[in-house]
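Below you will find the structure I want to go over with you.
Of the protein chains in this complex, one is absent; all others appear in place.
Labels for the chains are A, B and C, by order of writing; each one numbers its residues from 1.
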Amino acid sequence: MKTINVRYFALFREQAGVGEETLTLDAATAFDVFEATRERHCSPEPHGHCKVAINDEMADWASPVEDGDTVLLFPPVAGG
Amino acid sequence: MKTINVRYFALFREQAGVGEETLTLDAATAFDVFEATRERHCSPEPHGHCKVAINDEMADWASPVEDGDTVLLFPPVAGG
Amino acid sequence: MIEIVETPVDTALLADSLRDSRAGGYAAFEGWVRNENDGHAVERLEYEAYAPLCVKEGERIVEEARAKYPFIAARVVHRTGLLELGDCAVWVGVVSKHRDEAFRACRYIIDELKVRLPIWKKEHYVDGDSGWVNCERCAAHGQRDHGT
Partner (left out) sequence: MIEIVETPVDTALLADSLRDSRAGGYAAFEGWVRNENDGHAVERLEYEAYAPLCVKEGERIVEEARAKYPFIAARVVHRTGLLELGDCAVWVGVVSKHRDEAFRACRYIIDELKVRLPIWKKEHYVDGDSGWVNCERCAAHGQRDHGT
């Protein structure tokens, strides 16, 4: 089991009801973290439309997560 | 013979030494007027790089000129 | 090079900051809050951004543009918070020797930052609804929020 800090933004933050939480879970990749939070918060977005960052670096869904990492979950962006 | 008012701009005005003059000449087209002024002022520009207007409307070198017309001779433009 | 700000964007001041005696062309783009999107009358917009990654990714985009279309200087400012109709949400300014590079780099930067920067836009509609732009079920979500 790993301790992962998860940060939610925009729609995800509203759905989670919190901006940040610490989860203890069995996750190998960023995708695993996303799926775990989906179950907890019923997020309707497919991950293909979303982006993820690990410790303030843009990452892929297949990127490995380590104990103590901060995973940032970004719903579909719409700047400009 | 036709009486044609000729207006010169930029390089042509400097070469002609006047901004405007009235010529009496045997000219059928705007091109004929250009050629006549070239002889008078030794303008080095080929007409293909230049533009012509007749009575404040853009024209072609083949456009006919009438007695009393004003022909505007434009050297190569360079706006912007 | 790229800034996320919460205050109105002073585009005249920003353009001045790019002045350079070698520059012959200045191309700029501004995104303004408009009164309609996809048939919905919009009252105001709310932008949320994750600034640390906006700056990192934004600088990457500007450097990509510089490699493709060598320019003299470029700057980007994106505003966050609550914006009213007509407000400037984003400004991109590029100066270059000739106009082609300025135009192309400006277009590249705005196109890329719209799809790559972690910025989100919530539309507040005249009818009281609201929704996060580009989110698949925003409409449904907005309706749940407002009980309509």
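Just so we're on the same page, a contact is a pair of C-beta atoms (placed from the backbone, for glycine too) under 8 Å apart; a residue touches a chain by one contact, two chains touch by 3 or more.
Small disclaimer: the values here were computed from a predicted structure and weren't measured.
Student: As a test of the contact rule: which chains in view would the missing one touch?
Tutor: B, C
Student: State which residues belonging to chain B touch the missing partner chain.
Tutor: That gives, for chain B, the contact residues 9-11, 14-15, 44-46, 49, 51, 53, 56-58, 72, 74-80.
Student: For chain C, which positions touch the chain that isn't shown here?
Tutor: 11-12, 15, 19, 21-36, 85-86, 95, 97, 99, 102-103, 106-107, 110
Criterion: only the chains that are shown with their structure count from here on.
Student: Find the geometric centre of each of chain A and chain C from their Cα atoms only, then give the gap between the two centres in Å, rounded to an integer.
Tutor: 24
Student: With centres defined as the mean C-alpha position, give me the chain B-chain C separation in Å.
Tutor: 50
Student: Find every residue in chain B that makes contact with two or more other chains and list them.
Tutor: Within chain B, no residue contacts more than one other chain.
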